[in-house]
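Have a look at the structure that comes next, please.
The complex appears here without one of its protein chains, the remainder shown in place.
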Amino acid sequence: ELGPFENDIKKIKAAYVRSFLFENKLMPSTWIVIRIDGCHFHRFSEVHEFEKPNDQQALNLMNSCAVAVLEEFKDIVFSYGVSDEYSFILSKDSKFYQRQASQIVSVIVSFFSSVYVMKWKDFFPFKELKFSPSFDGRAVCYPSTEILRDYLAWRQVDCHINNQYNTCFWMLVKSGKSKSEAQSYLKGTQTREKNELLIRQFNIDYNTLPEMFRRGSSVFRIKGEDSTMPKNGTFGDAKEKIITDHSNIIEDAFWKEHPSILS
Amino acid sequence: ELGPFENDIKKIKAAYVRSFLFENKLMPSTWIVIRIDGCHFHRFSEVHEFEKPNDQQALNLMNSCAVAVLEEFKDIVFSYGVSDEYSFILSKDSKFYQRQASQIVSVIVSFFSSVYVMKWKDFFPFKELKFSPSFDGRAVCYPSTEILRDYLAWRQVDCHINNQYNTCFWMLVKSGKSKSEAQSYLKGTQTREKNELLIRQFNIDYNTLPEMFRRGSSVFRIKGEDSTMPKNGTFGDAKEKIITDHSNIIEDAFWKEHPSILS
Amino acid sequence: ELGPFENDIKKIKAAYVRSFLFENKLMPSTWIVIRIDGCHFHRFSEVHEFEKPNDQQALNLMNSCAVAVLEEFKDIVFSYGVSDEYSFILSKDSKFYQRQASQIVSVIVSFFSSVYVMKWKDFFPFKELKFSPSFDGRAVCYPSTEILRDYLAWRQVDCHINNQYNTCFWMLVKSGKSKSEAQSYLKGTQTREKNELLIRQFNIDYNTLPEMFRRGSSVFRIKGEDSTMPKNGTFGDAKEKIITDHSNIIEDAFWKEHPSILS
Partner (left out) sequence: ELGPFENDIKKIKAAYVRSFLFENKLMPSTWIVIRIDGCHFHRFSEVHEFEKPNDQQALNLMNSCAVAVLEEFKDIVFSYGVSDEYSFILSKDSKFYQRQASQIVSVIVSFFSSVYVMKWKDFFPFKELKFSPSFDGRAVCYPSTEILRDYLAWRQVDCHINNQYNTCFWMLVKSGKSKSEAQSYLKGTQTREKNELLIRQFNIDYNTLPEMFRRGSSVFRIKGEDSTMPKNGTFGDAKEKIITDHSNIIEDAFWKEHPSILS
């Protein structure tokens, strides 16, 4: 019974088969952004009855997974998340997996996914996880800190635009409009009009909504030399601490306060 | 407070930021193999006290995840797993994610990982999952069925060689040798000598060990038109059934029995 | 004066600078097609007063360059050219430049260009070459012979369609129509209508025009074992001969006659 195997061992040209492997190295000395997105999360959020437009606990779970990712992968210096999407920034000089795109993307997305399932019960103690969540991911590189910050600004602006729209949309739906009526109603409205709608019809001051909803979440390391000390006032032995924050990351102020992140 | 955001919305050059995205399309009309590997599974198997050299339940869990992957992703036509590694074959004409490597790899590895955590309790009801498992993955393409079969043969030969070595190694260790003594003992031995060692010293006929250990596991779809019917004799409405099997996939016989897999 | 250099020699991190080199390997076991196209040949053909719609000598020069390319690069098994474009096919198993795309493309295009200039006088003894011709190139891979033949058929069909259109267009222009009148006149006409136009107005039977204009040119090696012997009846010591031909390469007949080309 082993016979055929043994004969085959010699036949197999492992080197030939391996020659089909191809490199997919990301350029050295550039910022690597790994962006992951929930797959079918529209349906996932319905099945698990997430609150609309934002489910606080679902977002807290996402942030908690991001913290775990930063704890696990030391080369990640910053991450930013909104809704079912998260972007992880690896340091310019990272040699993680020799900068092979597929491996870096896959291991981060894999770890994030398994942490998501493991932590589910902590955030939804009374909800059963009904099917397996999954995320896809891709890598992009940015050659300068300026362009990296443009990328992050783009994501935060997107967060703001989507959240404002979704807040109006769901208030209209909850007040009795159909989804398509709400859509027509909002079509072509500007930021100012949406804010006025919220104030007049629903007595909601958009700017008092939770920062996490309006600005998304940043998860990053702070080190002893940063000007900002963690709230508990000490780093203990760790020398660094992973922080979850909802600051404006478009303006310079945030980056001046945390000079070590992109240094 | 919204002010700065609004000003920035205009400033952000989303198109510019997006121009850094790059294609990583896999060649059309070629077999896509997504191979995933457990990260730090040496430690993972120690912490969770997996049996050595093979833990039946850990392998059953891997196979069960592979079944879930084939149920989820219809373009996967075959998969082969051994130890903490699994290879998924997408059909030559798959248009999944427009054949973008990173997204295909990441979504499969993500789904596999979250299923692994969700099913853990089914396979290890008395063992707590102590930390988050993760897998990395990569894509390779093969331009012909012949070379794809060379790839699969290479993996199955590897399974055989590693399993025979590990069976000897762990029997020696369990019989009192240190790990480094066992290693020296086996250095340079051939297949025949390892089989003789197992028979003489441990009264183990290698060829009677479970097929899953010696040959790995194949998970694939069978359809009505295949010559082999599933053991339960019916496909019901489904027209296809996902099968876990431990055949020799090096020889032609298997592929002749299942002509639809690589057709 | 050497001083600064010497100090710098140590400073230079050649390995770092070299780490930015990236692989661009073409998949093993696939047909490599290098297609080159004349740059600004519209203007080039005007300046050098090429005959319209086809300049016999300009095409002969292109073909002569292709013959030189096949003599120089032994891994090229076939080439097909039309107008200012040429496609060179490298054998599936070619290891030329370790299958690095940029180098293969560049060296072929470079050699073709310098031969073009060197041979100019042979084909245009009374015309001065007024500026430097240049070509761009790119590589594509095809995983099977069938798809490679689809590629070649596509190029030959293109040759036919363009030539028929151009023949009508230039006959109309030569007969007194302006270029835009000729364009309008031909808009939307089918093959049959174009042929009728040529017969009725210009007494030209399209099918009697030179094969090189209607079908383009194939340049390839024939070997002793091919069924077709070269016209001069002998291979001498060479065992192979490079042939220029204007056959239909869409139909099977050509490939059956020359089985060694794609074997």
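Here the chain labels run A, B and C in written order, and each chain numbers its own residues starting at 1.
The working rule: a contact is a pair of C-beta atoms (placed from the backbone, for glycine too) under 8 Å apart; a residue touches a chain by one contact, two chains touch by 3 or more.
Bear in mind the structure is a predicted one, so any value in this text is a computation, not a measurement.
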Among the chains included here, which ones are touched by the excluded chain in the whole complex? A, B, C
Candidates C:24, C:57, C:166 or C:189 - the one touching the absent chain: C:24
Residue among A:14, A:129 or A:147 that touches the chain left out of view: A:147
It is residues of chain B that touch the chain not shown, namely 16, 19-20, 22-23, 25, 27-29
Positions on chain A contacted by the hidden chain, ascending: 27, 29-30, 141, 143-144, 147
List the residues of chain C that touch the chain left out of this view. 1-2, 4-6, 8-9, 11-14, 16-17, 20-22, 24, 36, 39, 68, 72, 97, 100-103, 105-107, 109-118, 129, 132-142, 147, 150-151, 153-154, 156-157, 160-161, 191, 195, 206-207, 248, 250-251
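Just so it is clear, only the chains that are shown with their structure count from here on.
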Computed distance of Cα centres, chain C from chain B, in Å: 45
Distance from the CA centroid of chain A to that of chain B, rounded to the nearest Å? 28
Any idea how many Å lie between the Cα centroids of chain A and chain C? 49
Please set out, as single numbers or ranges, the residues of chain A touching at least two other chains. 16, 20, 22
